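What you see is the complex with one protein chain gone and the rest in place.
The letters A, B, C, D and E name the chains in turn, as written, and every chain counts its residues from 1.
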Amino acid sequence: MSEEAVKQETASSLFTVSVSPHIRDDETISHIMWQVNAALLPAALFAVWWFGIPALVNMLVGVVFAVLGEYLWQKGMHQPITAFDGSACITGLLLAMSMSPVLPPYMVAIGSLLAIVVAKQSMGGLGFNIFNPAHIGRAALMVSWPVAMTTWTKMADASGGVDAMTSATPLNILKMQGYDALIATFGSQSDLYWNLFIGTRNGSLGETSTLLLLLGGLYLIWKGYVNWQVPVTMIATVAILTWIFGPTGLFTGDPVFHVMAGGLMLGAFFMATDMVTIPMTIKGQLIFAVGAGALTVLIRLVGGYPEGVCYSLLLMNAVTPLIDRFCKPRIFGAGGAKS
Amino acid sequence: MEKAMMIIVVLVGVGLFFGIVLALADKKFYMAVNPLINEVEEILPKGQCGACGFAGCAKYAEAVVEDPTVAPNLCVPGKAAVAAKVAELTGKKAEVTEPKYATLKCRGTKTAAAMAAHYEGVPDCAAAKLIQGGPKGCKFGCIGFGNCVKACPFGAMSMGADGLPVVDKDICTGCGKCVATCPQAILTLKGFNDPVEVLCSSHDKGPAAKKLCKNACIGCGLCMRNCTHGAIKIDNFVAVVDSSKCKDCSEATCLAKCPTGAIQTVLSAKAAKTA
Amino acid sequence: MGEYLTLFIGAVVVNNFVLTKFLGLCIFFGISKNLSASVGMGMAVTSVMTMSSILAWIVYFFVLEPLGLTFLTTIVFVVLTASFVQLLELVIKKQAPALYNMWGIYLLLIATNCIVLAVPLLNVESNYSLLKSIVFAIGSGLGFAVAIILMASLREKLVYANVPKPLQGIGIAFILAGMLSLAFLGFAGML
Amino acid sequence: MKEHWQIFSKGLIAENPIFILALSLCPALAVTTTVINGLTMGLTVTFVITTNNVVVSIVRKWVNPKVRVPVYITSIATIVTVAQLVLQAYFPVLYKAMGIYLALVVVFAIILARAEVFASKNGVWKSFLDGFGMGCGFTLAMLTIAVIRELFGAGTILGVPVFGEGYEPMLMMILPPGAFILIGYLVAACKTWNAKQEEKARLAELKAGKEA
Amino acid sequence: MSSNEHSTFKIAFNLAAACFISGIVIGSVYFVTAPVAAQKAEEMKQESMKALVPEAEHFTEVAGHEGWFAAEKGGKAIAYIVPSESKGYGGKIKMLVAVTADSKVIDFSILEHNETPGLGDNAQKPEFRQMFAGKGADKLTVTKDPANKENIQAMTGATISSRAVTKGVREAVEAVAAYKAEGGAK
Partner (left out) sequence: MFESFLGGIHPKDGKELAKDKPIEDMPVPQELVVPMGQHIGAPCTPTVKVGDEVKRGQLIGTSPAFMHADIHAPISGKVVKIEPRPHSGMGSCMAVVIQNDGKDEWADGLPLTRNWQTMGSEEILAAIQSAGIVGMGGATFPAHIKLKPSKPVDILVLNGAECEPYLTADYRLMLEYGAKIITGTQILQKLLGVKRTVIGIEDNKPEAIKAMEQAAQGTNIEVAALKTKYPQGAEKMLIKVISGREVPMGGLPMDVGAVVQNVGTVAAIADAVEHGLPLTERITTVTGDAIKEPKNLRIRIGTSYQAAIDYCGGFKQQPKKLIAGGPMMGMAQATAEVPVMKGSSGILALTAEKVDHGPEMNCIRCGKCVKACPMGLVPSMLAILSERQAYEVCRDEYGLMNCVECGCCTFVCPAKRNIVQYIKNAKGFIRAEQMKAKAAAEAKKKAQEAAEAKKEAEK
């Protein structure tokens, strides 16, 4: 409608009609999305401090290409432009945050574009995508450039040895060299835990600081954007299973390490909670979270990769429609009179 | 050479074995399917519009082949050509149905029709009608969200700039999907022999109708009184044309006399088409 | 035991025939529009594949191999599966109409399908024992069933999505399959 | 002549066996990692489908409808076996690269479908054209897919580097996910093209109608 | 439906006739191609073995060890070609390893594998294979330290494949050593 027509209509003082209800909650999609971005900010800023400029560049590239990709697609397809509602921004940011800080920025850009075009817009845009776009982007990059995707920054190890340089992530050390080597790298078990908690360790750029991710996640829970059951269940599943299936027999695992290592915190709080790609009901979400946790452990312990959060979530995304189908809420009054 | 013989023996053995088994099984378990059904289905236009009264083209094909009472000319979009082919395949007699086209009985354009309220909500005619019959002042006219346009399986309809749907008569097959879809029931199918139609459905009394829409039929009866064939009647404040009586007189007195222009020639293409 | 388990799991998920080996794609894309049809198809493929694997194994190891006619494997197997499927269809249609309604209509589609021919071929190529062949066939069939059922549930959901017009139907189905196979890469290197 | 051209050409895009009919998809994904493999498979299929169409159109009168499918399959299988034997003898490397998919040519639905739909109802020449057209369409599709996949996935065409040293091949393209996704978009492109053609044809028809 | 069309004999005969014709066709083609194929296959085998041990004059099968060949030069076995197998990233890797009579690697070739193109399958490339030449079983372990020239350098991004191939080669070398130790030289 032209602006003039709008003016005319208001001037004519016609009432507006619509179906009830006539009042709405203030919450909007775009508000929710920007809040999630804000919740990610502490971890992102930490990454810039810890990994330096490359981290900043990668995050910027991720966001810019995601938003730009969405904008151009919508422009080209003559759709309403919603590229700036914050959801593409989350996708780009999460994508960058789930990858190595030294990944060449052009790869981040390609990942962002794949995430937006293939995983999101081709399915019909916001709300219709079946798979988590950021994860599709990450998985696509993983198969495309596995070497670059598994190359990490060099950093002095925590024990302070100058020439003891390591370019492996904690999970990688665990997978390739075993638990003892891991402890050795960090000095002691408590040092290991502390570094994992604070975030002073190697890994994907946004996943390192358990503390700040926890902070962001709690904020989202407090605001009611995510159900606390989802991250809690997923993390609990990982903890229990890694404890049971330890390296030296049943009940010898290190759940504390597994919970804080890798992308679990980021995945559980920010990705397993992407409402678009998870079941709608609490019951369904619990199934989803348990499944994701179990698959993560499966991949970590027996799979070909050191980490499995990304694939486990993608796999659970794939079963989400089935879960949704079988986990509808009980209709009030179903099954006859109840007292 | 020995090997070559062996090849032949093995293959013939396999062939013979399965040939016999299949033949026996076939004899024992045979159940007929009529290949004609597929042939008929090939011919149908696959609009899946249901105008034939069956659930899609395949079902009609099945019915027309298997049921001798089902006529071969039920596919409206296919028109005479398809009817003839179906008739030929099924050995039935085809009666040509007169082609029809959808016509909108409303001229309540954005400029002509007054709005009663500003509408907010789902852009869908039926959904808008839920609120006191729609946002327009006239509760009988086109609501203008184009449910008909969406329903047309052949893409014959589009939403005009004036807020009313436009039928492309070259594409319209007369399937009637739009007619069935319109919540206001103001679309109708017209054939070659129904040249004029009152393009208004308002049952409001004259002055009220006029106030709500400049182009409304106000039920004044001028057309009725001027029609020499007695083809027009006023029914519940709106003129109705009896096509069986209308002679399409070249003078078209009804058209000339109507003060609001509500009565119109609907098939100006008639000359072109029949020529 | 472990060997069989590895073989089985491998066939079901890690080396899923549809998503990593590109077999049986025609029916995979053709049938997965509809969930209940997909369940039927999954059952049909699994059972037909198992039975024809047994048949083919016997023919191969008792006829073709001893006679040195292994190059006839293709033609003999294909005639065998096609005839077997046709026979099965005729019999089921008459004897068990309920079963036929459930998956009989898919039988003819299976007759000329890669996966049903490929599994017996792979069995003899890898020199599997009869038991191994059966395990492999069931595993492959289940893998196919898992893939097609997941795919169907995804496609049924996308029916109600605003997929761009040119991508609707088979196009988006391919893209979905691509993402599904990306997800299944999570199982890579597990065996 | 025009009719013949139409029989031949419909297989290229309008009824492209892979992109539009969605038949014989397995080889389109499995053996298109390199151009040479795709081409070999394309040519093999073209050979089989054309020969089979001819054979079927010759024998169609003598085939009992009850065993039509098994007979056609036998015919296809024979031709494939011949192709197998020949490739094995003269091009053993290619034969190995094709792997099991060569044997699977037997069950490519497109071949049986053309036999059933076309060759069993038409004469030899037409059936030849139909088979050849479909084969060409198939080969065309295989080549398109293979070129893109090899180009991006390995940075080469027919094994010759194209992008130079610095290019890091995008492995996804030669792996299953890339293949699926690529074909998805190619299908969409093909559909769009077809729709455009149809629209053009319709407009032309309307214009012709008006002038008359 | 005439009874004729349904006649068991006719139907069976129809299919059998088709198979008969098919048999003739395949038979005749086979007649022509079989010797060629056999010859080609033999040539290829010789060639591939020749590629592994270029200086050998001819290869003879080693009795009691299936698939083993002895590369002979001047009537003396200068090397052995041993088939080996191990588990890589994508499944089984099958290879042929050429080992000198004193249990040092000459070269190897990969027959069958399911490794990722561009990653694991780089194991077939000369850059990787060259590292094996002249090494004995004790040196055949994988390292990721670029400074280490003693052992086998892992291929970038494909440690698993590297280890698998190395393990296969090592096993072949060990097998030859064991064979020799048994006095297999005869």
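Methods note: a residue touches a chain if its C-beta (ideal position, glycine included) is under 8 Å from a C-beta of that chain, and two chains touch if they have at least 3 such contacts.
What you see is a predicted model, and the numbers here were worked out from it, not measured in a lab.
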*In the full complex, displayed partners of the excluded chain*: A, B, C
*Which of these touches the unseen chain: B:13, B:133 or B:206?*
B:133
*So which of A:215, A:276 or A:290 would be touching the chain we can't see?*
A:276
*Listed residues A:54, A:69 or A:125, member touching the removed chain*: A:125
*Kindly note down the residues of chain C that lie in touch with the hidden chain.*
159-160, 162
*Could you list which residues of chain A touch the chain missing from the display?*
13-25, 27-29, 31-32, 80, 82, 124-128, 275-276, 278, 280-281, 328-339
*Hey, which chain B residues sit against the chain that's not shown?*
116-117, 121-122, 124, 126-127, 130-133, 135, 139
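Following the convention adopted for this analysis, only the chains that are shown with their structure count from here on.
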*Measure off the straight-line distance from the CA centroid of chain C to the CA centroid of chain E, and report it in whole Å.*
30
*Residues within chain E bordering two or more other chains*: 6, 10-11, 14-15, 18-19, 22, 26, 30, 34, 89, 116, 119, 160
*Using the touch rule from the top of the page, what residues of chain C touch 2 or more other chains?*
71-72, 75, 79, 83, 86, 164, 167, 172, 175, 178-179, 182, 185, 188-189
*Chain contact topology (line, ring, star, complete or other)*: complete
*asked:* Which stretch or stretches of chain E touch chain B in the complex?
replied: 6-20, 22-24, 26-28, 30-31, 34
*Show which residues of chain B lie in contact with chain D when the two form their complex.*
15, 18-19, 22-23, 26, 170
*What residues on chain D touch chain E, complex-wise?*
33, 62-67, 70-71, 74-75, 77-78, 81-82, 85-86, 88-90, 92, 153-154, 169, 171, 174-175
